[in-house]
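Yeah, one chain of the complex is gone here, protein chain that is, but the others are all in their spots.
And now, chain A:
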């Protein structure tokens, strides 16, 4: 009993692990691997590969704060923005795989990114290990509150539509692009630099419609400045239960943004186990729950394997739908 405190934390952590893993970890622990066995002995850096102030930043701060108690260490948040998260994740992969640096990651980087640019050096999910999944954020197609289009049907009957997107290779572009492509509407996409400018353009009626996240649109929908026409989730959103899904309207389009936390794939199992348990407990916190509700985010809580499977399936599904509808995401103007 030389280190009573870390050991107690370790035992508590091991108790919840599957018995076999616990057994093997115990055997190692007696030997040389004391450092891993007492993980974490210092602060764990939580990287956000996005700018401060955005949705990805906010959710990271909320979950990092909630995870401090179960992990027994602080989790300072650092922003490492660039290329939809690729810059930060590449730096993560270049660093040590000791679990002291973890990062947020998003579905669009893995599921949509490869469909836009053919980058041989792109970060792939196989290089990473998902330690916990966090949220599922739906997209909603909105028009201006004064728009003549009352329903999705009205909009799709229009001669010509200009729709704003939050950028190339985003779920915003993919969802609306697929919809207009499948419906055969003459539509031009106008990519903006993120959600804020797209919201501004829609409120200023420079564009006819846009597919945006609930967090970006709900305050304006509630104020009557925007009108929701459909959502792109499998089921109706709990926050907008009177708005139909695209599926209900016979458009087979499922696009959402999902967020999760990753470490490099070769991080030791014991370390991943400790982190996973801590974040599972953190997700139960009431403040985190309140944050999700305030920001119109739904929970996505599955294990790492299922999450990886979901990402792989989504990529294939998107690629097939893009090919089918003839939508251009990047390249030709």
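List of remarks:
Heads up, the rule we're going with is that contacts are C-beta pairs under 8 Å (C-beta built on N, C-alpha and C of every residue); 3 or more make two chains touch, one makes a residue touch a chain; residues count from 1.
Just so it is clear, contacts and distances are computed from a predicted model.
Chain not shown in the complex: UniProt lists it as "Tripartite tricarboxylate transporter permease", one of "Tripartite tricarboxylate transporter permease", "Pyruvate dehydrogenase complex E1 component subunit beta", "YeeE/YedE family protein" or "histidine kinase".
Summary of contacts with the chain left out: across A:93, A:168, A:185 or A:312, the touching residue is A:168. Interface note: of A:121, A:146 or A:241, the residue touching the hidden chain in the full complex is A:121. Of A:44, A:58, A:209 or A:311, it is A:58 that touches the chain left out of the display. Touching the omitted chain from chain A are residues 51-54, 57-58, 61-62, 65, 76-83, 86-87, 90-91, 116-117, 121, 160, 162, 167-169, 188-193, 196-197, 199-201, 203-204, 206-207, 219-220, 222-223, 225, 290-291, 294-295, 329-331, 333.
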